[in-house]
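Up next is subunit A:
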Amino acid sequence: MALALVLVPLAFAAAAAAMPSQKWRPWLLPACGTVHLALTILALGRPDVAAIGGWLKLDDLGRLVLAVVSVLFFACSLYAPSYLALRTERSNRVFVPCLLVFLAMTSLIVESQHLGLMWVAIEATTLACAPLLHFNHHARSIEATWKYLLIGSVGVALALLGTFFLAYAALRAGLGSSLFFADLVREAPRLSRPWLHAAFVLLFVGYGTKMGLAPMHTWKPDAYGEAPGIVGTLLAGALTSCAFLALLRFFQIAAAGGEAEFARQLMIGIGLFSMAVAGVFMARQRDYKRMLAYSSVEHMGILVLGIGIGGLGVFGSLLHLVNNAVTKGVMFLSAGNIHRAYGSKSTEDVRGALRRLPFSGALFLAGFFAVTGSPPFAPFLSEFTIVRAAMTQGHAVVGALFLLMLAIVFIGMGGAVLAVVQGEPPEHEPEGFRDRLGTVAPIALLMAIVVLLGVYVPPSVGALVSNAAAFVEGRR
Partner candidate 1 sequence: MTLRTLLLDLAHLSVFLLLPPLLLGVINKTKAAFAGRVGPPCLQPYYDLIKLWRKGSVFSTSTSWVFKAGPVAGVATAALAALLLPVAGHAPLSFEGDAILFAYLFALGRFFTVAAALDTGSAFEGMGGAREVTFSSLAEPALFFGLLVLGRLSRSLSLGAMLAGGNWPPRAAASLVLVVAALFIVLLAENSRVPFDDPNTHLELTMIHEVMVLDHGGPALGAVLYGASLKLFVLAALIVGIALRHLGANPWIAWGALLSGLFAVAVGIGVVESVMARLRLMHVPSLLVAACMLSAFGIVLLAR
Partner candidate 2 sequence: MQVAVDPLLVVLLLVNFFLLGTSRLRALISGSASQGALLALLVLSVHGGITLQAALIALATIALKTIVIPAMLTRALRDAAIHREIEPVIGFVPSLLLGGLGTGLSLVFARTLPLAPEHAGSLLVPASLATAFTGFLLLATRRKAITQVVGYLALENGVFVMGLTLVEAMPLFVEIGVLLDLVVAIFVMGIIIEHISREFSSIDTTRLSSLKE
């Protein structure tokens, strides 16, 4: 089972690479997405999922992230055929296999219990994404890809250095060098503190780059701005979640090793800084896709902030991981539709999306309300939980700053979103793109999840999140 989650998408990828038909190849995506989702549901139903002698194992945190990735990929895979049918001018011979490899590698990240293996998988996702970003083949997409690749690779290289430092911390303590997660957590109190400390900094910066925490976020606006909506969704929802999972693994080790105080302070500081940077760049933002990228920076900040606050904050943060991923899916996919219909990413050209694309426009607007934490949408619950944690656990100032940042972000983001959806659409219509079932239904599906999680958190989901929180806090 554990192995199947990785191998099935790889097999589909091979099939896609081998398949000659440009027209039928995209349909492998929903097929694989469905199978993967089914496998995920099966795996979540089982108490113990492991393979290759403990190298792959689905722990409580992994279960949560796997569920998120799988659902998000499923929605994207439903969207993909309709999208690629519109993009017949581009070959999807690389695109489709890369998406499938991406799915395989994210599953591998989630499952791998060996930190070295996890690193390999993360670097692999970086590489698999490069062709996806480059899909449009114009000058801007080349630039975005180059920046993404260079900065991402450098960040991940730092993470590798950090991983080695961590292994050395064990070696120094005479524990023998193992990079198995469980070993490290168990032996953490005996690890060499200076090495552990340095390792955590390196890993934080490294995987923080991958997550897109400020000030390592600089690739994000470029990459998200140029990526097709479906790629943006997977980057902002799935990949960042995986990077966050990697960060959490090291946080657990650091916390177990007595560096909890430092790690929390660092996370609170960087979390708030990320939100502030996002707020600054979202103000008067004229490119609505870049705006989404900054929103992603902001939410990465919220995630680490929640962990930094600890206690209830961890629960809030992990709940937010789910909510953010799904909501980002709504935003990126609907923004992709709007981009297609107007041929521009600038709020100066794009007006009246609610009229030209009633469904995509409405979903984009609703997604905005959701992502900024309005009830009754799901992110409200998680953000409010984090505020509650901050206020009740002696971080009142942090809580106040958090709310201030949310306000700044809301003002900035609201300006851009409203400019896009309201008003009369311009006369010029580049492609005559209109909402259709294939490009709207997957977004509506994600939106339904956002609303559902906002008014009712099913016990299964609640258990998934609270188990993961307990796991991260070392209570399980």
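How were these candidates chosen? In short, all candidates are chains of the complex that A comes from, given by their letters.
Please note the rule applied: a residue touches a chain if its C-beta (ideal position, glycine included) is under 8 Å from a C-beta of that chain, and two chains touch if they have at least 3 such contacts; residues count from 1.
Just so you know, these numbers come straight off a predicted model, no measurement behind them.
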> With subunit A shown on its own, which candidate in 1 or 2 touches it within the complex?
Replying inline: 2
> Which bits of subunit A are touching candidate 2 when the two form their complex?
Replying inline: 114, 116-117, 119-120, 123-124, 126-127, 130-131, 134, 137-140, 142-147, 149-150, 153-154, 157, 160-161, 164-165, 167-168, 170-172, 174, 176-179, 192, 194-195, 198, 221-222, 225-226, 281
